[in-house]
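The other protein chains are all here in position, but one chain of the complex has been omitted.
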Amino acid sequence: MSEEKKETQAAPPAPPKIPDEAYSELEAIVGTDYITKDPVICQGYNGRGYGREAFWYQGLTVKPGCVVMPRTAQEVSKIVKLCYRYDIPYTSGSTFQAVANSALLRPDFVMIDLSQMNGCYIDDKNMFAVLEPGLTYAHLNSELHKRDLYFISPGGGGQPSVVSNQMFQGQGIFNYRINAHSERRMNGVEWVTPEGDIVRVGTFLDDDKHVFWGHDPGPGLLGHFKGNTAWWGTMGILTKMSTKVYPFQPEPMVPEGLNQEIALALPPRVRWQNYTLPSEDALTKSMMELANEQICAALNRVPSFWREINRGGGRSDFWERWRKVTPEECAQTHILRLLFIGYTSQEQLDYEMRVAEDIVVKKYGGTARRTKQTDNGSFLYSIVTGMWKPTGFYASENVGYASPRATWAMNDELVERANRPPYDKVFFNQYREHQWYAPFSLGRVMYSESMFHPDCEKMDPANSKFDPGGTLVPFLTFLHSEVPTTLIKYGNVNLFGNGHINSKLILGPAWHNYHIWTQKLKAEFDPKDVCRKGLADHMDIVINQVPPCITEELKNTIKQSVELGWKDE
Amino acid sequence: MAIKDQLKTIVGTANVLDSPEVIDSYSKDYSLAKAGRFTCVVRPQDAHQVQRIIKLANQEKFAVVPRSSGAHFHGNAIPKMGGVVLDLSGMNKILSIDDFNLIARVEAGVTWEKLQPELLAKGYRCVIPLLPHGQRSVVTDWLEREQPVVQIHEYSEPLLSMQLIWGNGQEFVTGSASITHFGKGTCVEAGTSSGGPGPVSWERFIHGAQGTLAAVTWGIVQIQPLPTINKTKFINTNRAEDAIDPIYKILRRRIGYECFLINNINLATILTEKWPKQFAELRATLPAWTTILVLGGLKHRPDERIAYQENALNEIMGSYFPGLKARDTMPGVAALEKRVPGMLLRPWPKDKTYWKQAYKGGCADLIFMTTLDWVQKFIPVVNEVAARHQYSVNDIGCYIQPIENGHACQVEFDFFYNPQDAAEKERIRQLHADAAAAVFRSGAWFSRPYGSAVTDMVYKKYGDYVTTVKRFKKYFDPNYVMNPGTLCF
Partner (left out) sequence: MAQQPYVEKNTGLTLGLNLDDYWYEARHCVSCAGCKWIEQNYFTGLDFAHRCPQIQYGKFLAHGAAGKCAIIWDLITGAIDWTSPGLTKVAYMCTLCGGCDVGCKRNLDLEIQMMLESLRVKMVEKGVAPLPQHKAIADNIDKKHNIYGTDQKKRLDWMPKDVSPAKNASLLYWIGDRSSFVNTEIAQATVKILKAANQPFMVEKEEPSSGNLLHTTGQADKARKLAQQNVKLIKDRGAKTVVCSDAEEYRTIKVDYPKLLGINTADLGFEVKHITELADGWVKNGTLKLGNRVDMKVTYHDSCGLGRLSEPWTHWEGSLGDWGCWNPPRNIRRGMTGVYEPPRDLLKAIPGIQLVEMPRRRDQAYCCGAGAGAREAFPDFALFAATERLREAATTTGAEAIVAACPLCKQNFKDAAKDGMKVYDVTEIIAQAIK
């Protein structure tokens, strides 16, 4: 292009700003100490966060135009109403653990930081907790343990917001006994709709404290508040949630140690036991039979590289150990980890251990391994942060709530696909080991995450190693095509991705066109699309900008599924 | 073409019924609800027919009132604004029993008396409400939010995925059975997860909807391995409130499968074989309140499983409630401990008058939710209302069902009456309405609001809920064809 032509080209339009008048009104709502538009402070909300490499191309990480910190639901309501009136898009976050979940599309967004709303009320006797969004699982669980109660602690660790994460999934290994589905644990929510109305659901309708049950006086509405922090934050803001909590055991778990050696010393009524099984078949059969016997508090399969991560040290230490692991070793590694909790008594725990011995050892040929009686990653903390240790980035390419055989079939096929070209050059080599999985709901649901670790520098456009063709596109193809193809083939539901990591327009038809319903409900509750503006449809727009990550195989798989499915007569 | 004729082209002439006998039979049920008027009963045989019927309803704007049970107690399946009764009881196939995933897929018309014996024969059970009428639909009972007698939270809400036809005529499946080629081709998924598809947990909308959003055609329910041995325990108290703290402590320690609290009236109606004399003896001799707790052992080391529970139970009773005993037998009723586990696995036997009707023929039940520590608030409230209506407090049945290890409970007050006596029926109607109002004022939570007296009261208070749920209703049932006049619709 000639210099003359460059000069005459129009400059790109300046990004929209938050009007000064609107900012003043926001200031009046929360007070000057609780609002800022300083670009440095705002930039603090534009972190890389979990999974940035998977989402950067969506333009999901942009500095907000201002940050406002309400302390009450009424303030949240006023803020939202103001944004609605001015048509200013807004988003919200509470603990900001996964920044992408509160990410933005444009620099005129208002970021509603809910971290100062961190109240908690626990009804010990009736076993429920009423929480505000700024409270983390670790806060809740550490309070509950004092009352001989406990709650799930998600795989993501003790630091996500309980309210936000329960809307997302609310999953952790304790879902084995504590229902796979968080909407069935909720007793009620206080919801600021995308238009700013405060609506109470469940027994919040009656009382702010006696919020003990989640069945509404008619059709239940709590299922609406699910999915990637409630529709990836596009369906308003929850300012309170009441959740059931669960009976635990009375003996204290005392923390000890420094840094990487920190762990809870387990009392006799809490016990881990690891077993090595002779085959994966023996492991899965053990798992199902244990579940049928309704024993244990949690059980999961432990992949080899998790053990190496958990052995401490840094990234170099991990690689030093991992490079010595052979494919044969991985192929022969079938570790089942069982958690026992003496909910009823020590006698009950001892009984369960005997039954486990009967099943895992005597029946399926397992060997009990020496197991440390400490816990560093289940009750309060989670070492999942260690998942970043191998490569600096990982992606749960799939998070599934499916029946056991569907999960195992999907896992095995995803491992197979990940080892085919070009993916075999993209992901760190896990030697084709089975992915981790853990039964929920006493074995009816087999939760799993397929974790694949690419070199994030090669996926990052800000890095000189950025390699879109060799790394980013295969990664995205795996995420947007290989994984959904496999899910659809075996019939798995993917609660993690649908619509927000993957394209709902492409995948929706394979699941009864649910996306048409969600589009309608979004339009109903947010007709101006102000709540996280544009995000509901964003993935579908962007995915077309990154060809060729949608494969013909995916399209054909969807077509075949639809052809076999329901036809109106 | 007339509606009936159009319906006949969908389901066949034999499945469109409008004789006076049929109309009379479907216009009322065992509740106090007034008789409804409607055009006909239509009996589809599969989900496609259900869809075509609902689409027709949208086109022609007639109401559709789905029902799938053979016995109804709360009036919600009586048409209130005309239309047709969509009787799904003919869709009664047990589609599969999957003992790997511990689920059964059943059509909406499958009843307890059909499903449970088949499961028991295979060594399984579906958790079940307290002695339901055998002709109650399994799927409907769970959609209605009946509470299982097995109160452990792992067994709660057994209904997982389901197929339904929305009020707008669209077919849909909830949960992990929602993959379009479910059960076909390469699909391995069994439908064991209730969430989704997509970000929303659609099944939550359908529970408690009383057929106002969709007609469910099949559902997947959890089944459980049958205990191989059982031991029943009885705790007798003079007052309900004295039973509450023991229940809290016992269930918190995860002891027992079945657990419920019942008063002498209800227990007597259940146990009586020879009416009326035995009933009179039992109600006089049975303890005022009985907590029934059933311990169970499964396949591995069942005796040890019973033993640790029993030891813990004894420790609780000894340490905290020295004046009470968890007995192995029920005073005054020989060998009840042997009968109870089997009774609680099954619906009421079909060759016997249903227990709620055995005393006087009719029973108006007042059902609501609360927490165990609030139970004692409601008893004097109900007693006072009963007295005002000259209804003997000694005739009020009461059953308290703890839920999910004591998180909450369902309270049921039963007012027995002679349904043939119009004046008495009217008095009970008034008593029921006043009692509902009184407990509501005291904090009762109506997650199952039946009858206009209750719904009017409830929705007047929960205006926000009404406004919000209607915003969903207009998508699921834009023409308001599904069971209009029910709930707040």
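When the chains are written out, they are named A and B in that same order, and each has its own residue count from 1.
Definition applied: contacts are C-beta pairs under 8 Å (C-beta built on N, C-alpha and C of every residue); 3 or more make two chains touch, one makes a residue touch a chain.
Note that the structure is predicted; figures quoted are calculated from it, not measured.
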Check your understanding: Which of the displayed chains are touched by the chain that has been omitted?
Key -> A
Study note, to complete from the structure: Where A:197, A:357 or A:457 are the choices, the one touching the absent chain is A:457
Practice item. Can you work out which residue in A:72, A:115 or A:519 touches the chain that's missing from view? Key: A:115
Exercise for review: Out of A:209, A:315, A:369 or A:432, point to the residue that touches the absent chain in the complete complex.
Suggested key: A:315
Practice item. Could I get the residues of subunit A that touch the absent chain, sorted low to high? Key: 34, 36, 38-50, 63, 67, 69, 95-99, 113, 115-116, 118, 120, 135-136, 138-139, 141-143, 146, 157-159, 255, 258-264, 314-317, 319-320, 376, 379-381, 383, 385-386, 388-393, 428, 455-457, 460, 462-464
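Everything that follows uses one rule, which is that only the chains that are shown with their structure count from here on.
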Review point. Distance-wise, how many Å sit between the C-alpha centres of subunit A and subunit B, to the nearest whole number?
Key: 35
**Study point:** subunit A to subunit B touching residues, read off their complex
**Key:** 123, 125-128, 148, 177-181, 183-184, 199-201, 203, 205-207, 210, 212-213, 215-224, 226-228, 230-232, 244, 246-247, 288, 292-294, 343-345, 347-348, 351, 354-355, 358-359, 401-406, 409, 441-445, 488-493, 495, 498-500, 504, 508-512, 514-515, 517-518, 520-521, 524-525, 560-562, 564-566, 568-569
Check your understanding: Considering the complex alone, what residue numbers of subunit B touch subunit A?
Key -> 48, 51-52, 100-103, 145, 153-154, 156-157, 160, 171-173, 175-176, 178-182, 184-210, 212-213, 222, 225, 248, 252-255, 298-301, 304-305, 307-309, 311-312, 315, 369-373, 404-408, 443, 445-447, 449, 458-459, 461-462, 464-465, 468-469, 471-475, 487-488
